[in-house]
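I'd like to ask some things about the structure below.
What you see is the complex with one protein chain gone and the rest in place.
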Amino acid sequence: MTHRISIIAIGCAIAISAGGCASFGPKPWEKDLMARKEMQIDPHPMLTAADNHIFFSKEASSGGRGFAGGGCGCN
Amino acid sequence: MIAEAPIPDRQAAPRLTRSGPDFLYLFHAMATPCEVRLETEDQALAMAVAETAETEVRRIERKFSRYRSDSVVGKINASGGGTLAVDAETASLINFADRCHQLSGGLFDITSGVLRRIWRFDGSDRVPAQAQVKAMRFLVGWKKVRWEPPAIMLPAGMEIDLGGLAKEYAVDRTLAVIARVTQQPALVNFGGDLRVSGPRRQGGRWKVAIESVEAEGHAAGLIELADGALATSGDARRFLLKDGVRYGHILNPRTCMPVEHAPRSVTVAAPTCIEAGMTATMAILNGKQAETFLEREGVRAWCIR
Partner (left out) sequence: MQLKPMTGKRTGHFRESLAAFSATLLAATLATHGAEAQDSSSSNENNNFGPGTAYTQIDGALLVYKEAGGRVQAIEPALDTQIHSADGYVLNVELIADAVSGATPNGAVPSDLSQTFTTPVRVTANSATGAGGEGEGEGGGTGAGTGTGGTTTVTGASGGSTVVSSGGTASRQYTVAPNTLPVDKGFRDRRYAANVNWSQPLGDLTLVGFGAGFSREHDYRSITANVRAAQNFDSNNTTVSLSLNMELDSSFPFGGIPTPLTAMDGAWKTPKERSKTQTGFVIGLTQVMTRRWLTEIDYAFNMQHGYENDPYRIISVVAPSTGEPTSYLYENRPNNRQTQSLFWDNKIDLDPTVTDVSFRFFTDNWGIKSETVAVSERLNVGSSFYVEPDVRWYHQTAASFYRYYLVAGQPLPAYVSSDTRLGAFTSLTYGTKVGFYLSDRTELYLRVAYYQQTGNGHPAGTFGQLRNQDLFAGTKAFFAFVGYTWDFH
């Protein structure tokens, strides 16, 4: 009996992962646009870091996408 | 004219027969009945085409069969964790499989063949135990394979199987080699995966029957085809039935379990056979959502539930 229950449980798991009825957002094959460089959340991390460094040295705020600790004595 | 799905005797010798306006050549390869039709009156041409076609199919079968130790696939599977360089054609096929793996979010996976060790779709109720299924997860997953074309490193114990592509690929290839011999209208049908070179001579369409999943040999529908390919995924005769749950033979590599609530059969029309086959497989892998997937993709398809 326990065997039977476990099979049903696995069956449900498949329905979720393969059927995708519980999924949110596009299907893998609809990620063609997401795969483009311009849709990367941060296509130029060094540029972002340089910007953040400038803002951090002139403004009181930090934080955002990552950890904006200074690593600089610019306060 | 109906290109009826032939069920020839496995031992039958290859033969060329007249079938309406066509010459029909039947043979058995890749564990499936194969049919080449050429619309011509020239028997010598038909024979030349038949030989060209069969040579190409046998070449592909020899090269990619997972049952042959001297095939490329056999060698890769026997590499025991070592690295192997493959030829350009194999690399292209593996690249294609790799892209389909990515495109499908991992649903299409050429390493999932080992699941046949535990899932035997013989119509019985032998569903493997959960522990067996769990153990397989270490042996399934394209991401575990190091693929740096043309080098492949397959972890020991894992296997690749290009069977999910080879038949459709053979259809496309065969039609291409025929086109180098003649411009006469041709149809290549390997076990229900087929492609035509174009319309018939008088501009007519090729008529293809979709086999019934319940009564073998009965047509469930008729498709007219002027161009392109058809492929079918799902097989009514390959399943397990336990406690009222029907396990179809398409396995989800991510769970190592059959896909549930999938249509029993999906036939897809596409410009090439390999596209049609992959789309049909993807539809089945989408289970309950198969029709939604096909509709969204704008695919000409026929589903049997």
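So that you can tell them apart, the chains are marked A and B in the order they are listed, and the count of residues begins at 1 in each.
Throughout what follows, a residue touches a chain if its C-beta (ideal position, glycine included) is under 8 Å from a C-beta of that chain, and two chains touch if they have at least 3 such contacts.
Because the structure is a prediction, the values reported are computed rather than measured.
Peer 1: By the contact criterion defined above, which parts of subunit A meet the unshown chain? Give residue numbers in ascending order.
Peer 2: 20, 22-39, 41, 44-47, 50-51, 54-55, 57-73, 75
Peer 1: Can you list, in ascending order, the subunit B residues touching the missing chain?
Peer 2: Here the touching residues of subunit B are 88-89, 91-93, 95-96, 98-100, 102-105, 142-143, 146-149, 169, 172-173, 176, 180, 210, 212-214, 220-221, 264, 270-272, 274-275, 278-279, 282, 291, 293-305.
The rule we apply is simple: only the chains that are shown with their structure count from here on.
Peer 1: For subunit A and subunit B, what's the span in angstrom between their mean Cα positions?
Peer 2: Taking the average C-alpha coordinate of subunit A and of subunit B, the gap between them is 36 Å.
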